[in-house]
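The complex is shown incomplete by one protein chain, all other protein chains being positioned as in the whole.
And then chain A:
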Amino acid sequence: MPSRAKSPEDASMEDVAAAAAAQTSGQKPAVSMSGENVGGLEEDDLDASGEAAEPEVEDEEELQRVKILPGSSETAASFEFLEEGHTLGNALRYIIMKNPDVEFCAYSIPHPSEAKMNIRIQTYDTTTATAALEKGLQDLEDLCDVVSEKFWKARDEFNATKDTAMQE
């Protein structure tokens, strides 16, 4: 593995981080990622009257929280999640590691005072990193369904036995 300190990859990563910071700070909406927030009108509005309540609410809903970090290829990619932490990171890492097409998966929180979580996925050429991420999310959702289904059943059974015990 090349040394991480001087690679051109890192330089471009910093640029992107700076751009993201500018975007999230809300002062100047950078180029819209979703394509729905196009046009300079809103920008002017913001400059004139500070932040209006309306666009802020909208922003929250359509803010793109996942992105691919620079230097990623089809089968080896790093994803950045905003507003996520260990809760999702570790669980997602586990379920992605369970995928036989994945060679490597790890997550990290680069800095504790930034609400960011990075996931690195490297796959064999039988799939792509993005596909592995999508499968991971789906698998984790399936897991949740099984847990809640079984939990409710176990609870009802336990309460039923408790009730009959009390009646006797």
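Details
The definition used in the following text is that a contact is a pair of C-beta atoms (placed from the backbone, for glycine too) under 8 Å apart; a residue touches a chain by one contact, two chains touch by 3 or more; residues count from 1.
Here is the rule we use: contacts and distances are computed from a predicted model.
From the set "Trafficking protein particle complex subunit", "Replication factor C subunit", "DNA-directed RNA polymerases I and III subunit RPAC1" or "Ras and ef-hand domain-containing protein", the protein name that UniProt assigns to the chain left out of the figure is "DNA-directed RNA polymerases I and III subunit RPAC1".
Contact with the omitted chain, checked across A:Ala76, A:Ala106 or A:Leu143, is made by A:Leu143.
In the full complex, chain A makes contact with the omitted chain through residues 33-35, 49-53, 56-57, 64-68, 79, 81, 84, 86-88, 90-91, 93-95, 97-100, 130, 133-134, 137-148, 150-155, 157-159, 162.
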